[in-house]
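To start, the structure under review is shown below, and the notes come after it.
Heads up, one of the protein chains got dropped from this complex, but the rest are sitting where they should.
Which chain is which? They are A, B and C, in the order written, and residues in each are numbered from 1.
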Amino acid sequence: MAGFRGLPLFAQIFGRKDGTGTEAMSPRTRQLSARTTGSQTTRSVCPYCAVGCGQLVHHRDGELVAIEGDPESPINQGTLCPKGAASLELLTHPARLTQVLYRAPHTRAWEVVSTSWAMDRIAQLVWESRARTFVKEVAGERVGHSSAVAHLGGATLDDEENYLLKKLFTAGLGLVSVSNQARI
Amino acid sequence: MAIGDGLASNNQRRHLYVEQQVTVGFFTDPTLCIGCKACEVACKEHNALPHDGFVFTAMSYDNTGALGASSYRHVKFVEETALAPDAPPGFLFLSDVCKHCERAGCLEACPTGAIVRTEVGGVFVQDDICNGCGYCVVSCPFGVIDRRQGPVPGAGGAHKCTFCYDRQKDGLVPACAKTCPTESIQFGPLSELRERAEARRQTLLDRGIAGVSVYDPSSVGGIHALFLTVGDGARFGLPSSPEVPTTHLRAAWSSALLTSLFAIVASALAFWGAGP
Amino acid sequence: MTSPEPQTSYHGQPVLKPPVWTWEVPAYFFVGGTSGMSGVLALGSLAGEDSLLLTRGLLWVALVGALVSPVLLILDLGRPARFLNMLRVFKWRSAMSLGVWTLIAFTSCAGTSVLLFEGYAVLVRELGVAAELVTVALSTAIALTAVFGALLATYTGVLLGASAIPVWAANRALLPLHFGVAGLGSAASLAVLLAGDSTPLLLLLAAAAAVETLLLIKNEVSGRGRVVLAPLRRGSGATRLRIATLLMGPVALAGLMIGAAELSALAFLAGSLLSRYAWLALGRESARDPRAVL
Partner (left out) sequence: MPGLGTTLGRGGATTAPQDLLRADCILIQGSSMAEAHPVAFRWVVAAKERGATVIHVDPRFSRTSALADLWIPLRAGTDIVLLGGLIRHVLEHELYFREYVLAFTNASVLVGEHFRDTEDLAGLFSGYDPEQGAYDGASWRFAGDDPARPERDETLTDPRCVLQLLRRHFQRYTPELVRDVCGVPPELFAQLARALTDASGPDKTAALCYAVGWTQHSKGVQIIRAGAILQLLLGNVGRPGGGILALRGHASIQGSTDIPTLYDLLPGYLPMPKAGVHTSLDQYLGAVRSRGGGWHDADGYVVSLLKAYYGGRARADNDWGFDFLPRITRDHSHFGYFMEMMDGKVEGLFVMGQNPAVGGQHARFERTALSRLKWLVVRDLVEVETASFWYDSPEVRRGELHTTEIGTEVFLMPAAGHAEKAGTFTNTQRLLQFRDKAVEPPGDAKSELWFVHQLARRLKEMADVSARSEDEPLRALDWWYPENEHGEPEVHAVLAEINGYHTEPDDGAHHGPQVAGFADLRADGSTACGCWIYSGVLGPDGVNRARQRAPEGAYFHGWGYAWPADRRILYNRASARPDGAPWSEAKKLVWWDHERRRWTGLDVPDFVADKAPDYRPPPGAVGLAALRGDAPFVMQADGLSQLFVAKGLADGPLPSHYEAIESPVDNSVYEQQKNPVARLHVRPDNPLAEPGDPRFPIVLTTYRLTEHHTAGGMSRFLTHLAELMPELFVELSPELATSLGIEHGGVATVVTPRGAVQARALVTARMRPLFVAGRWVHQVAMPFHWGGRGHVTGDVTNDLIPLLGEPNVGIHEAKALCCALFPGPRPPDASIPRYLAAMAVRPTPERV
């Protein structure tokens, strides 16, 4: 009988309703709640442009649920532009890379390699290229650099990351061909 | 309320409108809109909507084209070619959305009760009920609701703006209004918005902007998503006098009943008269 | 290009959504109309004499149509498995809701009628139910079949008329008549084809054809220049509707006049079917034209 009572028609007849209001709601509708409800929230900053809008990253059990503007941020006061609003898809879309891909010289296809192998190989390549091309001095002037191993990028990276990159590449390895979007 | 009120603004603060059964709405103001489409994206992200095709329409910067089963917000780009060669061109943006009509054609038409009126006055399609009969589609005088074509989640059912009923139940502002960077979309109690819309109209008239009006057609008993229009509303694709389809019921049923009567009588007469 | 036309619509885009319905819906209109009006004829046939066989046939047509109708309806649903949700509510303002309830009522009545009709002997002779009682029940059932049948045949006009599609809404009063009469004529035509012609059937067919002829004329002469009615003037919907009403009206009449009853019946049936498709096409075209509502 409970099922029958739950039927909107019943509610309609006995409640003199026209079937367009809450009486016609399904159990699911009655239980609706926002997808962010009950999730954990981490404060973040939009990864796209330099406006630096505050974001709230909602996640549950290690999975992202939603990313929205942080209403407390004095920069954006909860709002976001279309890019910021698409941040969830940015992190969750299926084209995200999840493995290290490697292409050997002259071959036609990617292969999946382990991260540690790739790191060892990259370290080796850096080491060799730098050794081959290191210039100690030019015309008696101290140079101490290699310009043949280059770096590009940084404006999407964190300050801490750029700091370590510059420290390793320039202060450690003596690489000078270092550039990022600020140049262009 | 002004842009920059932040947490104090209706667009950001949590609310109890559902519990308190306050009728809420939108007021969308093209004179504040920057055509960024954040509202479209935020809506799609929140509702996990599929894309609507990657089609270049050449309709200014609008490649969404229309509201539909997978686009609940649609920013319209109205470009006016310069009338005088050196006058600045007009370029107006208006974020269109379901009107959540006071007398909603879709709601009245729905045979399953899938469409309901919520506590806050929104018109809500219950996806778990809708059987995809499509009657709401031809019953919306604004061309809003549509049946989603597969193969995508929610295919076969009719969809449109939910007024973020799920969010509102938890005291959250609709995703589109919350994200709008310039508060071109304002969310709040409908009565307040009506006043604000009128005040805005007056302000703009005072600033010398001609042809400003509030779009709130009485022919459907008023709408819950008010718009400001500049110049001819037709440029924004807003019907001048939308009709609630059920206003035609009287005439149509009268005709149906008379026809029925005619058929029954005629057939009786035919057999009776033709009898021996 | 420097003196542009004033903008009268949003990039010429449609304001309304076209109907999403496919072939099943007009087919259902046709089947529902024919079977519904067969119920009406069944009632009428009771007034005649010696037409019990005809009554029986008409009831069967009504029942078969009643059973085919939901199949067509369901086929068109975006989510066919949810057809039964139609029974969750009863909404008098929704022509679709009323229609479905009508269909159910009609199916029940037609089914009951057929059952009573076919079970008459068993009921009276073997189960000993009073013959009067069965007769009254049967007559009532047939009467109700007729009433619901007539509504079934005409509500589809309400369904379209009470919509936002301008050309449908503009014809709200006409469509139930148009569809009802088409149903009546179709029922008569089908009966002619199945049971052979008889005066009452031919009379009814003639009456239906006459009404459709009038409607054809009305469509051609009135409403010129009205934007909402533009689809009736030009386009594939208009062509289809012209052919359909020509078939139902003048052609069927002509057939009757030359005594080719079967031909008339066939023409009418074809026109009747086509007219439903025509109206769907007209609806699509109407929805596409922003001028009709801006």
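Keep this in mind: a contact is a pair of C-beta atoms (placed from the backbone, for glycine too) under 8 Å apart; a residue touches a chain by one contact, two chains touch by 3 or more.
The shown structure was predicted, so the numbers you read here are calculated from the model rather than taken from an experiment.
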item	value
Chain B residues that touch the omitted chain in the full complex	2-4, 32, 34-38, 40-41, 44-45, 50-56, 58, 60-61, 63-64, 79-82, 86, 88-89, 91-93, 181-183
On chain A, residues whose C-beta touches the chain left out of the figure	40, 42-55, 57, 59, 62-64, 67, 72-77, 79-84, 86-87, 89-91, 93, 95-110, 115, 118-123, 125-127, 129, 131-134, 136, 138-139, 141-184
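Basically, only the chains that are shown with their structure count from here on.
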item	value
Chain B-chain C separation of Cα centroids, rounded to whole Å	33
Chain A and chain C: spacing of chain centres that average the CA atoms, whole Å	58
Set of chain B residues in contact with two or more other chains	108, 113, 129
Multi-partner residues of chain C (each touching 2 or more other chains)	88-89, 91, 93, 97
Contact footprint of chain C on chain B as seen in their complex	57, 59-60, 62, 65-66, 68, 76, 78, 80-83, 85, 105, 108-114, 129-135, 137-148, 155-158, 232-240, 242-243, 245-246, 248-249, 251-264, 266-276
Chain A residues touching chain C - in the complex, by the definition given at the top	7-9, 12-13, 18-20, 24
Touching residues (chain side chain C, partner chain B) in the complex	1-2, 4, 6-11, 13-17, 19-21, 37, 40-41, 43-49, 51, 73, 76-83, 85-86, 88-89, 91, 93-97, 99-100, 146-147, 150-151, 153-155, 157-165, 168-169, 172-177, 180-181, 183-184, 198-201, 203-204, 207, 283, 287, 290, 293-294
